[in-house]
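Attaching a single structure in structure tokens format; questions to follow.
Omission of a single protein chain aside, the complex is shown with its protein chains in their original locations.
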Amino acid sequence: MKTLLLLLIAIAVVMVVISIVHPIGKKISLYVILIAIALIMLLPFYMMFVMSTLKTNEIYSFPPIVTFGTNLVENFKSMVDQVNMPRAFLNSCIVTFSYVILVLFFCSMGGYAFSVYEFPGKNVLFAILLGTMMIPATAGMIPWFIMMSRFGWVNDFKALIIPGCANAFGIFWMRQYCQNNVPKALMEAARIDGCSEWTIFFRIIAPILKPAYASLGIMNFVNQWNEFTQALIILRKEKLFTLPLLLRSMVSDRGTDYGAMMLASTCAVLPLLICFLCASKFFMDGLTAGAVKE
Amino acid sequence: MSVKKKKGLLGTLYANRVAYVYIAPFFILFAVFNLFPMIAGFALSFFRWDGLGPMHFIQFDNYVNLFQDVLFWKALKNTLFIGIIAHIPILLGGLVLAYILNSKLVKGQNIFKTIYFMPMVTSSVAISIIFMNLFGNNYGLINWFLSLFGEKPINWLGGDGSLIKVAVIVMFAWKWIGWNMVIYLAGMQGISNDIYEAAEIDGANHVQIVFRILIPLLKPIILFTLIQSTIGMFNLFTEPFILTNSSWGGGTNNGGLTLMIYLLSKAPQGGNAYGYASAVAYIITMMIVVISIVLNKVTADKDEPKKRKGRR
Partner (left out) sequence: MKARNAKRLLAGSLATVMAMSMMTGMQLTAAADEEISGTIEVGGWPSGDDAFEAALDGFYEAYPDVEVELVFTDTTAHHQSLQTALAAGSGAPDVAMVEGAYIAQYRNSSALTDLYTLGADELKDDFVEFKWNQAISDDGQRLVAIPWDLGPTLYYYRTDVFEEVGLPTDPQEVADLMSTWDGVLEVAEKVSIPGERWFLPSAAYPYQWLFINRDYYDEDLNLRLERDGDLDCLEACLKIRENGWDMNVDMWSAEAYAAYAAGTCVSVASGSWFSGFLKTDIDPDGAGHWGATVLPAGMPATNWGGSFLVIPEQSENKEAAWAFIKYMLATTEGQNTMFKAVDYFPSYKPAWDAAPELYTDPDDYFGGQAPNAIATEIASQVPVVYNTMMDTTAEGYLYSSFNAGAEAGETPEQIRERLGNDIEAACAELKEQQIQTLKDAGVWDGE
């Protein structure tokens, strides 16, 4: 441990010294820190990609292999053999997209109403809404499942889409955004022009909310794309499996083909990462635009 | 904006129908899909039920037994320890990163932001397996790295169990630091650049700016992330569970046992003590609510009370 600690301390000292000596030194130190953190953030992804090109016994060898291997094709064959990746991808898309669309619709309506309208009970209702965010869903897991089976929603995507599609967090987020960005004058003007409240919301307000839609959409997309616990008890047929269930199904007591499993993880995450990287500016603007202000 | 004609309850409802219709979906869905199961769960916490046979009403036994269980206290201690330690890098790191990336000190902010946020996009099943590899005893990347410096391998996930927490903290911080950074960035965009410039002209250094200006201004946002982190901390499950090779006891000496593992080990995943598990769930809920209220109070007290009403 000693050598390692000394090394780290030495690096830190050098960085402090050069940043005091010269402004350029300060810049270099900042970059070193940012890049070091970025590398740590990227390491697990890199390892995932590397492992998807290795045989299982290469993954567990010493010293560890940290460069790309040659087993990608074999792993791909094994993956195709084990699971139906396109199907799971489609399932995940169906669940996630329909969920996100509903979330955006209901939450923007709710958040907007809490933000711009004055109505009796508003504060109490909003307090209740905030309170619900603090309750872990696990409390009602069994009764929830009983309900789902009474509705006939076991093995049905509806059970994953409907119950959470108007969620407290989304309404809270949208309200914050509306609070700061909805110009009341514009609404008044529209009212005078004889627009109904519906028209005002859909024609005038919705376009203004675009950045908030983007941020809330991303957050819910990511959550739903990775949702596991509920999916596990609801979707029991292989042809209905979403990606996290598919990944889980590749881990077996009998022995897991980790190369293939990592390839499947890569396949599950890569499209998301690519979209994310390509549109990173848009995403980041969207995320940071949904400013949370009291 | 709505014209108030007192016409009784129905009249009021009708007059504000648009608002009520807009917020109705949440309350309806919540009542049906959350409230009902939660009430049922609360009732369940007074019963002993294995989900297979008859239910037995046992009053407060579940709660009494719960408070007498050493494992519950261990789990609570672990959860608080992991949560508090992990939040130092998550909150502070998130804040510092947001500050650096918000200032004009470096180029390529968007690339860094994207990279830091990437961990949020991954499924925890896959990523836990990778972290398990990194922390592996005989073949792990970290132990290999240590061996380059002549160190003996460290049994992170075994040993006497205390190092499991380190692995969990690293993984937890890895995942959430970018999220907090984004939230703080969002908050900082609302603070005009003039404030920084004025401070710099006054000769304030960056540390002073962060602590004297930024943190007070971001207080509501920090409070928001704190509450969110508290909820996240109490929900900590997948990471320690997979890192301890799916052990319902949380590994050696219960080192990785969190409250959520404890809850799920009773039901529905690790066991079938549904009544008991419901009691645990309610205790966790109570703790989250209490902590949220305390956090709210602590931050509110330092504000001048009269200012609060006037805020936009």
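Per-chain residue numbering starts at 1, and chain names A and B are given in the order in which the chains are listed.
In the analysis below, a contact is a pair of C-beta atoms (placed from the backbone, for glycine too) under 8 Å apart; a residue touches a chain by one contact, two chains touch by 3 or more.
Note that this is a predicted model, so its numbers are computed, not measured.
A.B. asks: If the hidden chain were put back, which of B:Leu29, B:Ala273 or B:Ile288 would touch it?
C.D. replies: Here the residue in touch with the unshown chain is B:Ala273.
A.B. asks: Of the residues A:Asp81, A:Asp193 or A:Asp253, I need the one that contacts the missing chain.
C.D. replies: A:Asp253
A.B. asks: Could you tell me which of B:Thr252, B:Ser278 or B:Ser292 touches the chain that is not displayed?
C.D. replies: B:Thr252
A.B. asks: Considering the entire assembly, which residues of chain B contact the chain that has been omitted?
C.D. replies: Those residues of chain B that touch the unshown chain are 48, 50-54, 56, 65, 69-71, 129, 132-133, 136-139, 153, 155, 158-161, 245-249, 251-254, 266, 268-269, 271-274, 276.
A.B. asks: If the missing chain were put back, which residues of chain A would it touch?
C.D. replies: On the chain A side, contact with the omitted chain comes from 56-57, 59-61, 142, 145-146, 148-150, 154-155, 232-233, 236-238, 245, 248-249, 251-256, 258.
By definition in this document, only the chains that are shown with their structure count from here on.
A.B. asks: Taking the complex as given, what residues does chain B use to touch chain A?
C.D. replies: For chain B paired with chain A, touching residues are 1-2, 12, 16, 18-20, 22-23, 25-27, 29-30, 32-34, 36-42, 44, 51, 93, 97, 100, 105-106, 110-127, 129-131, 133-134, 136, 138-141, 144, 146-147, 149-151, 174, 178, 182-183, 185-187, 189-190, 220-221, 224, 227, 231, 234-235, 238, 260, 263-264, 267-268, 274, 278, 281-282, 284-285, 288-289, 292, 311-312.
A.B. asks: Note which residues of chain A are touching chain B in the complex, please.
C.D. replies: Spelled out, the residues of chain A in touch with chain B are 1, 3-4, 7, 27, 30-31, 34, 37-38, 40-45, 47-48, 51, 59-64, 66, 106-107, 109-110, 112-114, 116-120, 122, 125, 129, 131-144, 147, 162-168, 171, 179-180, 197-198, 201, 222, 225-226, 228, 233, 243-244, 247-248, 251, 258, 261-262, 265, 268-269, 272-273, 276-277, 280-281, 283-284, 287-294.
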